[in-house]
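Every protein chain of the complex appears in place save one, which is left out.
And then chain A:
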Amino acid sequence: MNNLQLKQLLKQYFGYSEFKKGQIEIIKSLLANNSTLGILPTGTGKSLCYQLTGKIIRKPVLIISPLLSLMNDQVEQLKYSGEKKVVALTSELSYNEKDFILNNIASYSFIYVSPEMLKNDKVALQLSKIDIGLLVVDEAHCISQWGPDFRPDYLRIKNFRKLLHCPLTLALTATATSEVAHDIQVNLFDSSETSHVIRYSVDRPNIFLAVHESPSSTEKNMYLIELISQLNGPGLIYFSSKKQADRISEMIRIKTNLRAASYHADLSVMNRYTIQHQFMENQLDIVCATSAFGMGINKQDVRYVIHYHLPSDLSSYVQEIGRAGRDGKRSIAVLLYSKTDIGLQQQLSIDSLPDDFDIDNFNTASELDDPSSTDRVLQYYFDQNIKTDKIKAIFSKRRKEKLEKLNVLLRYITNDGCRRKYLLKYFRESVIPEHNEKCCQLRGEELKLNEFKFEKKKYKEDSLVNYKVILESFFKT
């Protein structure tokens, strides 16, 4: 199938006229029957790769994905595009519901499944009965045993894949060093199989990179208000804490005429939907979100991403700013930094790791609900009969790695040269563009917002509508 035909199908099924960087290469590789590892930065539309392939090969696609909220979002997006035969098999379902889905599994075209479900014999059995055209392993770096996002359930995938007679497979991840890429291949494929690796640059040339150092949190808040009052929206502001996201979003509403809302795990599903969709429809200018709870939405015209707190590391930073400028238009990423933030980030990422005491006192018999928890990883190591000393060494190494990652991030802030160059060098990219005024703000340089400024808009005061009017507009009778 040539590029033109693929473009026609893209238009026909999803309504887009152009592919994004990397998508067409991955789809062609899959259509040529090559199992593929795609390393693509977020915002490049990874899910479209398997969604379109699935439509073309007309066989069921099975997607293993670890994040419930993202899974639900993708199910919704597929349904919206007119694909009704889509389902997600998760631990959220009751026994009867799972049973119903499993007994009708052959009627679905896209089946999402969380990795811990593969433990279930009936799930494995029913899935093995259907002719899977494509197996997708999302967030494939979770398979890397010594990596920070390791999920023991991912190691089941290799055997499970054999049970399915090794179907065509697509492994996807946003960022992977070459070691992690190797780990993914070893843990997913047999040594006799060859798989293609398609890697795309993490660079997003249309995003201007800037940092602002604040001496105090009062100054930071003042600067933030000044910044967003000038910047062309819509924008996202990332936080490490839910409370701060709430507080700052309220401050923005009081001090500016911008429409802001906070978005995090404490919201009800209904309020989450409301905020996502108000943002999509430009009924909100700013969403204050926690990074731990990324929004699954696919909004093309986010003009800026501001980090109120430090991201956990440079990879996460690149992923999070990747939500800006998906439409390819000029956008800006500003990292707000004050020295006190280091403590907070250290607490979040490093102090949460188990220490020697925790490991010595780990109760291997306890019930674990959260499949992403460190306890689950500990449990796995114990189940593998790895000696306590070795486990301690693993976590001590991990602590050092996390500390080093934090330092790498801090050097992004304090480094005197081009920020983009620093970033691309860290990801060992071969092509590094020359710095110019459209690239980044160097340390000590004043942040010039000219090209990102917006014309002041006036919003009319929002007020409640009479319920009878709502009833009339909701129900056309």
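Quick note on the criterion: contacts are C-beta pairs under 8 Å (C-beta built on N, C-alpha and C of every residue); 3 or more make two chains touch, one makes a residue touch a chain; residues count from 1.
One rule holds in what follows: contacts and distances are computed from a predicted model.
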{"item": "The complex's invisible chain, by UniProt name, from \"Helicase Helix-turn-helix domain-containing protein\", \"Cyclase dehydrase\", \"ABC transporter domain-containing protein\" or \"3-isopropylmalate dehydratase\"", "value": "\"Helicase Helix-turn-helix domain-containing protein\""}
{"item": "Touching the absent chain when the full complex is considered, from A:N34, A:T256 or A:Q283", "value": "A:Q283"}
{"item": "Residue of A:R58, A:H165, A:R428 or A:K476 in touch with the missing chain, whole complex considered", "value": "A:K476"}
{"item": "Candidate in contact with the missing chain, chosen from A:S94, A:T194, A:S352 or A:S430", "value": "A:S94"}
{"item": "Residue ranges of chain A at the interface with the undisplayed chain", "value": "72, 75-77, 79-80, 82, 87-88, 90, 92-94, 97, 100, 253, 261, 267-275, 277-278, 281, 283, 462-468, 470-471, 473-477"}
